[in-house]
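Let me begin by presenting the structure, written as structure tokens, before commenting on it.
Of the protein chains in this complex, all but one are displayed in their positions.
The block that comes next holds subunit A.
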Amino acid sequence: MYHYNDFDRAFVQERVNQFRGQVERRIDGSLTEDEFRPLRLMNGLYLQLHAYMLRVAIPYGTLNSDQMRTLALLAEKWDRGYGHFTTRQNIQYNWPALRDVPEMLQALADVGLHAIQTSGNTIRNVTADHFAGAAADEIADPRPVAELLRQWSTDHPEFQFLPRKFKIAVTGAAHDRAVIQAHDIGIQIVKNAHGEIGYKLLVGGGLGRTPMIGKVIEEFVSQDDLLPYCEAIVAAYNLLGRRDNKYKARIKITVFENGLEAFRDAVNEQFARTKPAFSGVDVKLFEEIRAQFAPPAWRNAPLKAYDDAYAADALFRSWADTNLTAHRAEGYAIVSVSLKKHGETPGDATAEQMRVLADLADLYGHNELRISHEQNVILPHVHKSDLPKLHAKLREHGLATANIGLVSDIIACPGMDYCALATARSIPVAQQIALRFEELKLEHDVGPLKIKISGCINACGHHHVGHIGILGLDRAGVENYQVTLGGSGDETASIGERAGPGFSAEEIVPAVERLVLGYLDLRSSPDETFLAAYRRLGPAPFKSVLYPEQEAKRERADAA
């Protein structure tokens, strides 16, 4: 894992000190709210419906156990005992008091964490595949690249006032778990014909009110060219991006309005300028960073404990089948710990749960944890022989739900329970869908299905790329939920299509149930997933189960 050097430490400490002074000056009246607001946003502090909200970056979703304990400390000491992990691999605290925030930032700085550039028109927290460094299918660990980008983008003087926020995601595997096609820049590590490692770069993806899938701007960028090329992209965007209309300011619109070819030309023009400015320090730095991400010393041990538990314990077996992923090292597994216990808030963890996870990472996980954009916690390196003990401990703390990738593993943004921009709630919808499917005891039969819920058009809950997407809206003063179908956030990314009229808060859960049950009838075999069935059959049969009255009407008309 990357550890802060003296420069990082001094920089973050200085920012904490500055913010402490800014808070004091706001409270004593020397700063107006108009002056203070951009300063607090630069430090991740928002004002929401019921309180302030502090957003803390978890760079590329990677944490060590001490950092996780500090997240727990913040939850307990300055919040209400829990934190909310988000789709951007951040954690949000929903209840801090203004006076306490500098102390919170200090506690974070002490373990190498911060809230810088988690807001504003800057390059935000760089996200990465949450299985990075562990996945059996990856070409290379994406985190060294993500760390390089983090260092380059943090406080980058040219990029503090971009036309709009800017999000970068990196994957090291062809199977995309980082939703790179929905990012301003998506980076995929690839190998060329000579076996050299390089980067496929996508630009102009994004969700929000105008969802777009990213386009490949360059098939292969070499290591030496990566930073200068990224700098060229952001510089071109900084010049071409629209500042007249906030809704047209993201790079997706810049690429769309100028066309990919013209945008690429603009990038190449910038590249001619940026490339000579990089003397190769970036490549040297990259090598230094990469050394810090060396894999832990793998252990060789018999698998008997695992095999025995798998054979004897049905609960363990179900959990192992659902929540484990193939690891690159012999005898190891990647453990996804679900923060989606049926009826709980997706992505929330209590301080106690965070501490338990930190302890488990110490005991069995080479001291590493990850936060996934799907709002779960990952223990990336666990030897299989330790899994029965780990599972038992998870069970004691409500963390052993066997539902990764299933109906109840729902992404939901905070929605109108917290968010000031929301048009409807999203958390209760997620809770009710999960509880209903728990009741039906169906989700393991249904298989892989991604439901994603946003509480407004900004799409923080990724609804556009949900197999079933739900968007909460305000229709004449009443909560209303629009359903989209067939979205996907992996390497086959697609934007979901609107199914038809929205549903009321009471109707939405039954509507989802009809859809899922309908799919069970429509699939060609139990191996055909919801998404595959939708792609094979198209929307029509799914719409008929979603809107049975209209279907009945049509049938009556046909009969007449």
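Observations on the model:
Keep this in mind: a contact is a pair of C-beta atoms (placed from the backbone, for glycine too) under 8 Å apart; a residue touches a chain by one contact, two chains touch by 3 or more; residues count from 1.
The rule we apply is simple: contacts and distances are computed from a predicted model.
Name of the non-displayed chain as stated in its UniProt record, restricted to "Sigma-70 family RNA polymerase sigma factor", "Phosphate import ATP-binding protein PstB 3", "Sulfite reductase" or "Fe-S cluster assembly ATPase SufC": "Sulfite reductase". In the complete complex, the residue from A:Tyr60, A:Trp95, A:Phe286 or A:Tyr519 that touches the missing chain is A:Trp95. The chain not shown here is touched by just one of A:Tyr52, A:Phe220 or A:Trp298, and that residue is A:Tyr52. The residue from A:Glu147, A:Asp184 or A:Asp417 that touches the chain not shown here is A:Asp417. In the full complex, the hidden chain is touched by subunit A at residues 26-27, 29, 32-33, 47-52, 80, 82, 94-99, 345, 348, 416-418, 422, 425, 427-428, 431, 474, 477-479.
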